[in-house]
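Before I ask anything, here is the structure I am working with.
Left out: one protein chain. Kept in place: all the others.
Showing chain A:
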C-alpha cells in the first residue's frame, strides 16, 4: 500500500506546475498553492514512510515500459527501499520550510511565482533521483537538478558574478557527468542492464572502472576536493536556493549515488580507500577554508562541503547507512543555518559580511537562538540531531580497521567545525553592532519564524526519531575504550576553547602581518586562482608558440620565402662566372688580340 501512496506523493507536486501552463497569468495566491501542494505531498509521504517502517517491506514499482533497445529494456521504475522512503519526507519537510521562508525573503521579487515553480521542479527532479530504480531514470533526475541549479543560481541574472557562478556550477557538474555516463556505458556493455537489481547480481568481480566513474560523478555533484569551487560560488543565488539546493538536497545527490551502489563498493577495497581519502582531504581542506572566510553564506557553504566529505569518509569505512543518517540529519540543521543566515542578511539590508554584523542577540533573538541551536547540532552536541550521526561516525571510524591518517584528518576537521561555528556566533551575535544604525530590524513575521521553528524542532528531535527507525544492518560496536568514546566530544570542546581563546587574544594583539597559512586559508588554498588560469594560460601559450614558432618561424623563415632566397643566392654565387672584376675583364678582352698580333708578326 505504501508504494501507491508514495507515487501519489508526486501528483500534488505536479498540480501547481500544470496550473501555470493552463493559466499563465500572474496569480497572487500561487505561492500558497505551492506551499499547500508540498504539505499534502509531505502528509502522504509520512503515511507511506510510517507503513514502510512498521512493515519493513521494500518494493519496486515498474509501471511504464518506454522502449526496448536490442536486449535492454527501458522502463519507468521506482525503487522504494529504506533510503528513498526515509529521505522523501525529509526532503519534503525541508522544502516546505524553505518555500514558506521564500514567501518572506522574496516577497519584493516580481517573479516570485516563477521562483517557486523552479523550486518545485527541482524538488520533483530530486524525488525522481532518489526513487529511481535504474541508472537512466536516475540520470534524468541528476541532469534535471543540474539545470534547475543553473536557473536558480543565476536568478539575479543582471549580475555578472551570478552568471559566472551558474556557468561554473554547470561546468564542474559536467565533468562529473562524464563519470556518470562512463559508468552507464560500462554497465550497458557488461551487465546489459541499467536496473540496480540486475547490476548488483551480475557484478560479482566488482570491477573498479565503473565505481571510479561513479566516484568522479559524486566528486562533481557533491563538491569533493578537486571539483569543489562551484559550491562557494553558488552562494550568488538567493538564500532559499542555497538552503535547499546547496546544503540539503542537491549536493547530497552524489553521496546518495555512492550509497545506492554500496553493494558493489563494499567488495572493492580500492574504491573504498579512494572514497575515504577523498572524503578526508575534502573535509579538512574545506574546514580550513571556512575558518577565515568573512562572508556568512560562504562559511556555511564550506561547512556543507566539509560535512559532505565526512559522509564520503563514512562510506569509505563501509557504513552507508550511517552516511545516509548523516544526510538526513544534516539536511535539518544546515537548512536552518541557511535560513537564519538569510534572516540576518535580509534584516541588515543585504549585508553578508560578518565584519559588519554584531550585537544581534538582542535585536534578532529568535534568529540568534536558531543559529546557536543549528551550530550546536552541527558540532555534534550530545543528544541534538547531529550527535546521533556525527558521533556515531567518529566512533565507528575510531574502532574500524582504517588508516590513521584519514582518521586524524577527520578529527582535525571536527575541531575546525567547532572553530568556525563559534566564529560565526561571536561575529554576528556578540559584541557591539557594526552595521548601520538606520536599519530597522524586525523578525516578527510568521512566514519567517514558522519555518525556522520547524527546522529547529527537527534539529533537536529528528536525529533521535530517524536513528530509532534504522534497521540494524551490522553488529554495532558493543564496547570501546573511554578515550575513543569521548574522542568526538573532546575534539569539539578543544576546537571550541581554542576558538574562544584565539578570538580573545586577537582583540588584544598588535596588528601585524598575518602568517602565510592565513592567506592559504582565506584565498581558499589558491585553488580557483591556479586551476582557472592554468587551462587558458596553457592554451594561450601553446597557441602563441604555435603562431610564432610554427607559423612565423617555420613556414615564413625556414621553409618558404627565406629558404628560397638563400637557395637562390647560393645557386647564383656558385653557378655564376661573373665575379665583378671589370679590370680583369677588360684586360682579358685585350690579351687575345695582342697575343694574336704578336704571334702573326
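Rule of thumb we're sticking to: a contact is a pair of C-beta atoms (placed from the backbone, for glycine too) under 8 Å apart; a residue touches a chain by one contact, two chains touch by 3 or more; residues count from 1.
Here is the rule we go by: contacts and distances are computed from a predicted model.
Between the names "NADH dehydrogenase [ubiquinone] 1 beta subcomplex subunit 9", "GPI-anchor transamidase", "Integrator complex subunit 4" or "Small ribosomal subunit protein mS26", the one given in UniProt for the chain missing from this structure view is "NADH dehydrogenase [ubiquinone] 1 beta subcomplex subunit 9". Of the options A:18, A:160 or A:535, the residue whose C-beta touches the omitted chain is A:160. Of the candidate positions A:523, A:541, A:565 or A:581, contact with the unshown chain belongs to A:523.
Taking the whole complex into account, chain A touches the unshown chain at residues 110, 156-160, 162, 293-295, 349-353, 355-356, 511, 513, 519, 522-523.
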